[in-house]
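A single protein chain has been removed from this complex, and every other one stays in its place.
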Amino acid sequence: MSSQLRVTVWGENVHERENPLVREIYPKGMHATIADGIAENNEFDVRTATLQDPQHGLTNDVLENTDVLVWWGHAAHGKVKDEIVERLLTRVWQGMGFVALHSAHYSKPFLRLMGTTCSLTWREAGEKERLWVCNPAHPIASGIDRYFEIENTEMYGEPFAIPTPDEIVFISWFEGGEVFRSGCTWKRGNGKIFYFGPGHEAYPIYYHQTVRLVLRNAVKWAAPDPGKWIDSCPQIPADKAPQPLEIKGPRIHKEGEAGFR
Amino acid sequence: MSSQLRVTVWGENVHERENPLVREIYPKGMHATIADGIAENNEFDVRTATLQDPQHGLTNDVLENTDVLVWWGHAAHGKVKDEIVERLLTRVWQGMGFVALHSAHYSKPFLRLMGTTCSLTWREAGEKERLWVCNPAHPIASGIDRYFEIENTEMYGEPFAIPTPDEIVFISWFEGGEVFRSGCTWKRGNGKIFYFGPGHEAYPIYYHQTVRLVLRNAVKWAAPDPGKWIDSCPQIPADKAPQPLEIKGPRIHKEGEAGFR
Amino acid sequence: MSSQLRVTVWGENVHERENPLVREIYPKGMHATIADGIAENNEFDVRTATLQDPQHGLTNDVLENTDVLVWWGHAAHGKVKDEIVERLLTRVWQGMGFVALHSAHYSKPFLRLMGTTCSLTWREAGEKERLWVCNPAHPIASGIDRYFEIENTEMYGEPFAIPTPDEIVFISWFEGGEVFRSGCTWKRGNGKIFYFGPGHEAYPIYYHQTVRLVLRNAVKWAAPDPGKWIDSCPQIPADKAPQPLEIKGPRIHKEGEAGFR
Partner (left out) sequence: MSSQLRVTVWGENVHERENPLVREIYPKGMHATIADGIAENNEFDVRTATLQDPQHGLTNDVLENTDVLVWWGHAAHGKVKDEIVERLLTRVWQGMGFVALHSAHYSKPFLRLMGTTCSLTWREAGEKERLWVCNPAHPIASGIDRYFEIENTEMYGEPFAIPTPDEIVFISWFEGGEVFRSGCTWKRGNGKIFYFGPGHEAYPIYYHQTVRLVLRNAVKWAAPDPGKWIDSCPQIPADKAPQPLEIKGPRIHKEGEAGFR
């Protein structure tokens, strides 16, 4: 039995089957290339899952055995079943890490975790992107100097409609004149969340060595803490109160009742 | 035409019709009493809406003309239609304030804005609650001394599974021994959000003068800023880029396309 | 008696006296031009103060009658007396707004409020800066479109060693390739704090119409809330405890004592 972090890379796997351009760059699918990048140094136990798999490949068993879930989706956000999203969120709240890549800013799980529109501006012109490290000793920037560059990228620009991040790891500069908070962290329940901007399917971005390093760093950072916060909303009866307590006044709820939802 | 803040108080209106105990306390419905408390000093233009109204009383027109929405629900969270929730969220992101009361911690809009489970512990024993001001000059605590008390309350206790609040205005002490972050603020998009703990339907809490003061303060605080952030995800074509830009490499998107969702 | 917000613009007033280049741009001193920009629409009651004034122009009386303090300093941070800094901080904690401009990132008051090094990278090459609005309906960005530009600026770049801002209003793009969080907010005690990047003394930046608009917006945003939180650390004697309480065990402190500091 492995003690390595267990990573599941989820890919929508639509463009790479339907668009010759994307297929040429990612013949095995983007998820496979992302997974290769994460597995590169044999530090993690990496598997993949796709939209087309039964239950999108995210069965209870898979999620229960996933420490960090990495998500790439774009054209088919709406096809992800709500019940799978709920299942996934429950695991994030328990402590599973969630790494949202590029167009996953509009994915159902990310939208649900943020509680905002997550809109942005964009341009597909193959321009240069330079990612600046805002927080030099942050674990996700480990091994990266002051900045790194991606020669051809899709521009994602501000305003990025997210809640204030806990920490900003990267801000991007674009050749065409925009900026973007391209590396941000949050915590929801016990789950650590990282959004990473680069990753347009028309360019070979997931072969970029520093991008792959960021993915590996992010997976390590997003690893669950040892504990697990199982959601519940327990009634604490009066005779179990920490202080001696006598019931006063009327009551709506029955003894031992689970409460409304 | 009034220049007052326009407040809509939404009430689930179930207990007060079905439970004699609640009906006796709130004969016109809890929403009516909450609205009375907010309207007390004629500072606001207050209306009410309930679950039973067509579109739950939250038509496009009503929401478009609401500056702050106050929400009380408990037994029928699941009956609130998802499309109305989406409509409401859109308005929050544009700037409409949202005040979630008591059991609304489990309401659909609040869950969606928080992105966490919002679970807590609870006990219905009519015990005393003492709300401490953590932030003495916060507008929501205006006019309140170091603390105020509610003689009979339902206990809501930690852990309260929320994202770290922007500010904590109140923390409650309970006779039975628990504590609770009972007054918290967040911002999502341009909307200001306040959660306020007190308000169990079995006790006459919305007649309490200081509770009513908090509601009025919260409405003022949650008022929209002048601007409005209409969500969109615009493509910025290369010839509209702030810097001169030549298109490089292949493209997935068409000129002028709206992008995937 | 005016009911306008009372603004004090503090200027170090060193370069403009010693350097011909700066004197030519700001013949009356930078503080005067900044004050003119804020007073432009007669919305505020604006005065100025400088390092050379007795008590740096920040007497108890001046501070007690200042709602928002705007600060520009660069060459003489070390000459600002610590006792004046303490006095100023006390007022911020009570609710006075504080707007730190450009090189004030290294000023004593800003360093004390942040608790970090506030270091950054910089370059004086007269390059173009484009400030992007990250938060379109934020009051500080009111009246500004998607971005605005400053033709000649000093570059201030990431990493900017600040605590995570409450909100980021602007991020700057620089011609030379850097990015910078150039408009950030925090709260310390009851005081609202805004840092604004532009303002190098070698260029006429405080004559720029949009820069002046930002200053006016920032002053309005940083206005104190009505209440005032006077710092104290009161002993609450046992017989004044909210719950009946019998003293148990030994004691270090005397009845009515003020406590150690």
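Each chain carries a letter (A, B and C) given by its place in the written order, and its residues are counted from 1.
We take it that a contact is a pair of C-beta atoms (placed from the backbone, for glycine too) under 8 Å apart; a residue touches a chain by one contact, two chains touch by 3 or more.
All of these numbers come straight from a predicted model, not from anything done at the bench.
Here the missing chain is touched by one residue of B:53, B:151 or B:166, and it is B:166. The chain that is not drawn here is touched, among residues C:4, C:65 or C:119, by C:119. Of the candidate positions B:84, B:133 or B:222, contact with the unshown chain belongs to B:133.
Across the entire complex, the residue among C:7, C:22 or C:100 in touch with the chain not shown is C:22. Across the interface with the omitted chain, subunit B contributes residues 130, 132-136, 157-160, 164-168, 171-174, 177-179, 181. Within the complete assembly, residues 15, 19, 21-22, 74-75, 77-78, 93, 103, 106, 112-117, 119-127, 152, 155, 157, 159, 161, 163-164, 166, 175-178, 186-189, 200-203, 229, 231-238, 241-243, 245-253, 259-261 of subunit C touch the chain that is not shown. On the side of subunit A, the interface with the absent chain consists of residues 94-95, 130, 135-139, 141-142, 147, 149, 166-167, 173, 187, 190, 225-229, 242, using the contact rule stated above.
As a working rule, only the chains that are shown with their structure count from here on.
Per-chain Cα centroids separate subunit B from subunit C by 32 Å. Subunit A and subunit C, compared by their mean Cα positions, are separated by 36 Å. Each of the following residues of subunit C touches two or more other chains: 130, 135-136, 166-167, 173.
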